[in-house]
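Below, a portion of the complex is reproduced, with chain positions unchanged.
Order as written gives the chain letters A, B and C; numbering starts at 1 within each chain.
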């Protein structure tokens, strides 16, 4: 169950409203690496968490935090859209650069939302909830969370570099810091689960003798000329999960050219296929 | 540039065609944790890779491998669909369980593809390329790849547990092994980049003095009653990136209730909002 | 800013887990008339609300409530999926009806989520955030909310009629009651804004003398034979907004056959179009 106090988690202040930056901020709301994604991802992971209940609580707690981040960003979008032109004439009468402002916004922010935020990305594409990864495997979920916070901080840094508005920079310094914490937090959760050697390969509940061990630690090469693929930590030394050693193998097809045979009558195929 | 030899990377053999299992296999083709995703993700990461060219080569190489996995699975789907009923009468005349077969397949596999595979998931939802994460940051990309292979192996294990067809079990033992390798491979790539302490926080090119350090390593609590959130590796000890120590902080709103003020005339708002 | 107490708003109890009903419940989570939609819709409306701040507070408050409904339903889905078969053999060995269970679930609930809820509808289609209507016009938003709660209660009633599990019936009696309230609540908000005669036509800030008044209250007929379209409250009497009287008019084209002329050179058209 959830509660609100109507206030902002961190102050949101815009000194010079910039509608193009509003468009950029939309990526942090409705982009695949944005805040709707993490808020909903942590909640769905929590709601499906089996095993030690502390993970459910951990996830719900940070899910609630992220919901407040959407709120901060939505407020920032609306404040940046203040002053956007409402008509083509208004756009043109501004200075040459300003004349391009109407071009530069997601028109839906104006036409559909009346100068407010929407759950869309920086090109106006609505967020699609298939990006909520909640696998029922707590470790796989944590890797998805590390990935989400890594791409999320990359995005926040790009936004930070894009603006010179002091209020926006301050808000992004907070959000970048939170991404730092969350990357560390989900990595820490993987450590809590035993660290790489206990956690991997995910799921660790599947007996490795039931996989084809000949191929479990071999870096396969698919170069056209049969040359060796690039060497690196992935081609030699102990595997990260500690269960074997890496090797390299140039791959040859182990199967034949498949033949599905002829089509069945009444299956809508062309007569030549029957 | 890419080449083919028309053959299968690993033999695909179905002893007892099972149309419902064909539907399940579709998840490994067109699901968000499926093979189209990893094939395309590794390629787009390669095509945008800046810096040391070995990562481009590493990614393209494994991208080519994954393309061959789609081919294997597509063949497996088609072979499992052999014998699916083409008419409602045919479905009913089978044994009681068989009578439910037509219900159990994605009808598009029959109606749109003529008993062949499609780039859709196990519920018939087409794959959406927004799931291709290629961030331009090589480390963030690697975390996304670890996540993809983790959820991918979870899926492959579930498919393995679902079937008792010896051919399908053999094929999945190969694919599970490859997921083991690929989880290790991308973790190894993170080690090649210096390991957690060098890699995180991602992007490591952003100076941490420009983030709000007060919040960079604090586990924030959002419990309604102000109680402490669950403790764990994330709330104490050195941070994973080695840059600080974890702490816990009960969060209070630092911002006020935001007020967007009144709506502008001509913005399509209701008169009461002006 | 948001908080949680990890508890459920209302008890969720499943006496006889039914995986097919789990699939049906998914519609109430990720369907277009489901709870993700209303939770997010009320929040985005709040975050873009201009004018009297009480609407922001009203919307946030009920948004927090709806978030708790997703949590209840996600729990109900997971509980109903307990006991779902994990293998085709397990499915077949059950009784004839049970044999169809694996067919009847969204396979993603098993394959992608490990027997937990997902933000998808009852056919496994992920929720798309374009369904969040937040127009920047407070009255238009209220009509969208009445519609959402009306289709939402229709759905909840259908789910209630579908199950005979006492726990599920009890949970749905609560949710149906909340939909009753919310229909009334948003209608009440329209009354607070002045009722139909003040509110409509939406937006009421646009001067009606700038619309083509000849067509503002005419029910237009498009019958092929020029006969009159069906009569009703919409074709006679005072208009609902009180500004005029309804009439009926058989429509004739007022424009000509449009002609876009010839295509421009270099526009990729066929030579015959130039």
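Throughout what follows, a residue touches a chain if its C-beta (ideal position, glycine included) is under 8 Å from a C-beta of that chain, and two chains touch if they have at least 3 such contacts.
Just so it is clear, the model here is predicted, and its values are computed rather than measured.
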- Query: With 3 copies placed here, how many are in the full complex?
  - Reply: 6
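We adopt the following convention: only the chains that are shown with their structure count from here on.
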- Rounded to the nearest 5 degrees, what is the angle of the rotation relating the C-alpha atoms of chain B to those of chain C? 120
- Query: Approximately how many whole Å separate the CA-defined centres of chain A and chain B?
  - Reply: 10
- Message: Two or more other chains touching the same residue: where does that happen in chain B?
- Response: 32-33, 125, 151, 154, 222-224, 251, 253, 257, 260, 263, 267-269
- Task: Note which residues of chain C are touching chain B in the complex, please.
- Result: 1-6, 48-53, 56, 86-89, 92, 96, 99-100, 102-104, 106-108, 110-112, 114, 120, 123-126, 135-140, 193-194, 199, 202-206
- Tell me, which parts of chain A touch chain B in their complex? 1, 3, 5-12, 32-33, 54, 57-58, 61-62, 64-65, 68, 72, 75, 78-79, 86-87, 114-116, 125, 128, 130-131, 133, 135-137, 139-140, 143-144, 146-147, 150-151, 153-154, 157, 160, 170, 173-174, 176-181, 183-185, 187-189, 191-192, 196, 200-203, 206, 208, 210-224, 229-230, 232-234, 239-241, 246, 251, 253-258, 260, 263-264, 266-269
- In the complex, the residues of chain B that touch chain C are 18, 20-21, 23-24, 27, 31-33, 96-97, 100-101, 103-104, 121-125, 151, 154-155, 158-159, 161-164, 222-225, 251, 253, 257, 259-263, 265, 267-274
